[in-house]
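Missing here is one protein chain; the remaining ones are kept as they sit in the complex.
Moving on, here comes chain A:
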Amino acid sequence: MTTAPLLEVEGLEVHYPVHRGPLQRRVGMVRAVDGVDLTLARGETLALVGESGCGKSTLGRAVLRLEEPTAGRVAFEGRDLGAVGKAELRDARRRMRMIFQDPQASLNPRFRVEDIVGEAYDIHGLSRQERAAGVRELMALVGLSPEHARRFPHEFSGGQRQRIGIARALALHPSFVVCDEPVSALDVSVQAQVVNLLLELQEKLGLAYLFISHDLHLVEFFADRVAVMYLGRIVETAPAKALYRRPRHPYTRALLAASPSLDGEGHHRRAPLQGELPSPLAPPSGCTFHPRCPFAVDRCRAEAPPLRDLGDGVAARCWRAEEIEATGGLLAPAHA
């Protein structure tokens, strides 16, 4: 038995050049992912949460090397994916797959389900019989009737199409699946079905998930650990229970306060976060959250805080995490 984590990400960066003007001059860099460390154990679910533009999807794609990282290291099942050859990378990719948000857009409308689900078998050179048997088994596994293997995607409902996407991801017995907003395009009642299916598959197959979502309540229910992203960086990481019970970073607090909930009437009235995400082309100095942070002091404007270990598996990128917590978040905004 190995105790090494299934996935290890160190200092991952994805930067995009930005071109403007008639000559398409390079005017700057967007640091979509800016120095991220992650680890994921077998069978574990790590959720990435954050608002649009925080870099969570880019991070998910970079982990799978669907996006070439600018810097950093991704090790999967003990292999450094940046250092291996093409054949080995392809081999690793059998075991790390992805489920997309929009099943409509991620399924080829001209392919039959058996070809969508079976494509991975072709690429990896399995026989016709193996392929047909595999497709039937996968369809049953995700709750689709195997008799419908010759149908086209448009003949299925949204929820069923997402099941097809899941079956495709599972074809080559992966150990790790990146789920990028897998239920946000679905109706509420269908969302619950797909969430249950993902949980069932995880228990049955021992899958590890990197679960990208903007829905904090879903994440609280679904994940073992949570990483909160803001402007390309992880600002807090914690076991799911701890994050919701004791959020340490002011941004996590704000996200939780802003999330509507069934029992908490008028959550949004409790001073929602002011302002909007700053332009990633010109991120603020120091702590990038300081312009929207009610607790910001001079140090926050000058010096970027590291992701500091706060014990019990919790880390937060905030100079004042302990102070804020000691006062239950009631610390008066410090005017410096």
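Heads up, the rule we're going with is that a residue touches a chain if its C-beta (ideal position, glycine included) is under 8 Å from a C-beta of that chain, and two chains touch if they have at least 3 such contacts; residues count from 1.
To be clear about the criterion, contacts and distances are computed from a predicted model.
Its UniProt record calls the unshown chain "ABC transporter ATP-binding protein", which is the correct pick from "ABC transporter ATP-binding protein", "PadR family transcriptional regulator", "Membrane protein" or "Transport permease protein".
Among A:5, A:159, A:232 or A:305, the one in contact with the hidden chain is A:159.
Screening A:57, A:191, A:237 or A:288 for touch with the missing chain picks out A:191. Residue positions on chain A in contact with the hidden chain: 51-52, 157, 159-160, 187-193, 195-196, 199-200, 214-218, 220-222, 241, 244, 254-255, 257-269, 272-273, 276-277, in rising order.
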